[in-house]
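In this view, the complex is presented without one of its protein chains, the others remaining in place.
Think of it as A, B and C in the order they're written, each chain with its own count starting at 1.
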């Protein structure tokens, strides 16, 4: 068996300046924070950050100047900070560019990327001003459904350079299990050119015998053991978000 | 909690003459045989059978004259009967019509159906004579990818009237778990208008707490307890295919 | 018992939910979360609650700073957001809640930015999340806004994050002053409900577009049972941070 297990310091080297990256989780839940802090320490730049509903992990990346552009549907720290402060400030001051996405279209694009097809249709959206931005960017096109003649949005496949996914358990080949909510993490891993798994626990391959891992090892580039690797965001069922640390981060704006 | 648990005799009433149906499993594995035998006993007709790689279950339906039309990529009993005899005879004698599919296109169509989108692109296929049959049928269209200009096949969403899925465990709401190979059973359930789960074992809802069922109860119409419900096809990890019963069936052509 | 204006919004939302509905709760959506559980567990409406927390109709939960709290699945199967949004594409998602900063007379909503140039916003908002996609697809869209004013209920939004204009669904606006329903026949917003401290006049005064009056608005008031339910679900008074009265 080929082992993909490596130290955090080696794994962060897989992310290059200018890469498009996507991360696991949403808001203040299951963000790959240990990896993000290691990446901040190493200091890459000009990242193109792609996600559906990020929060804390994105704020840290923005705060330390790693990000050039965003493609997300929303950023929020919810009760703590409805509009996260670095996010708001850097966009208003045009330090960071943003292509606003909408959840259904993000899901269509990341599914297309994960299936290896060039695009996927998505319903709704027509009438939104987002259509103009995406047509300009080349990421969406409005066509007539050739079967029904109705107008529909096509989303071009999203294939990030790197996905960083924090999971509950992984083996050395990269087979990984996520407990609780999954969000689009399976699609993110399947769609990305490199996949870095950070795991609370490393288990033997036999753990996955007879059943489908959330993410198959076939997709995975690197596996890093990262106990408490989501802190201060939550990690079901092991630990809740650390509200005090989140508040502390926000106070040191 | 709403219970969808019912007896087999009630569940078979959900299938109507002329319905399009799809079933779980492939070849001689995890076909919903108990349901199929009950359906034969009841005797519906003119079914439109849609699947990727069926085998034994389809032979039984064909033998007893329940099927009018097929849309499948292949039918085989493999070592037992490379070209299943009822399948071959009824098509050659034009008692049953067949639209031949190809695996990737079936997967694209059933995914589109399960996502609620009108179509999905699929790679490959161009140059196959199957394109003509499907364009005539209105199930595929060849277009130019509006992003790249390259030719690509679009598959219209497949939404069967009924899916019958045999699973390892299910609760009364229809949350269901399949162990081992899954094939496209999740997609089949999500794409179909009615979903009938037959289960080796009925478990309490709490069995699914904290994790994603293979099929969520939200999709399910009926749950039937069917111990050994796949026999004589196999049911991982409980029982292997019953080779003697399969041979016996084939001998009574 | 102490009450907040958001409690009236919660009550108003819960009265809009009906038997048989599948409702989805997104991030940063405290009023709709409490309202949905209230409709199901206090008023016995036969609804199913799903959402960004990916819990399938969880047992009653405690409010925490995130409405996407993954611990909701401790006593519920997981149903992923992509599956929920596939229901929307199939026309099977009944209710979606959205909290826009601006809503206009045509059902356009804005969660993107304040200003007149997308690329140079005066105020950057959090982003529309599912809005553009789901506002026209859910059978009933409930838009909530806790600062009813001529700056939030506007003639024309600064940016159309999403719109129900090309849909035929039901659209409601629930604010700290009352409930508006969009009428697809006259293409106007009609006042549908008020609170003890609001009135048709007060709504009109604070709305930049025309609001039609029904013969009689519903009066939406809080009972002690309502307040007890809300306080039980929000023992730390997190919702007080949303307070604007």
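Everything that follows uses one rule, which is that contacts are C-beta pairs under 8 Å (C-beta built on N, C-alpha and C of every residue); 3 or more make two chains touch, one makes a residue touch a chain.
The structure presented is a predicted model; accordingly, all values stated were derived computationally and were not measured.
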Which displayed chains the unshown chain touches: A, B
Options A:46, A:95, A:218 or A:248, residue touching the unrepresented chain: A:218
Which residue of B:40, B:142 or B:182 touches the chain not shown here: B:182
Contacts of chain B with the absent chain, listed as residue ranges: 26-30, 53, 72-76, 78-80, 82-84, 87-88, 91-92, 94, 98, 100, 102-105, 107, 111, 122-130, 133, 180-184, 187, 234, 236-237, 240-241, 243
Absent chain, residues of chain A that touch it: 114-117, 175, 190, 205-206, 208-213, 216-218
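The rule is simple: only the chains that are shown with their structure count from here on.
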Comparison of B-C and A-C (more C-beta pairs in contact): A-C
Chain A and chain B, separation of their C-alpha mean positions in angstrom: 34
Distance from the mean Cα position of chain C to that of chain A, given in whole angstrom: 27
Residue numbers of chain B (touch at least two other chains): 115-117, 210-212
Contacts with two or more other chains, residues of chain C listed in rising order: 73-74, 78, 80, 88-89
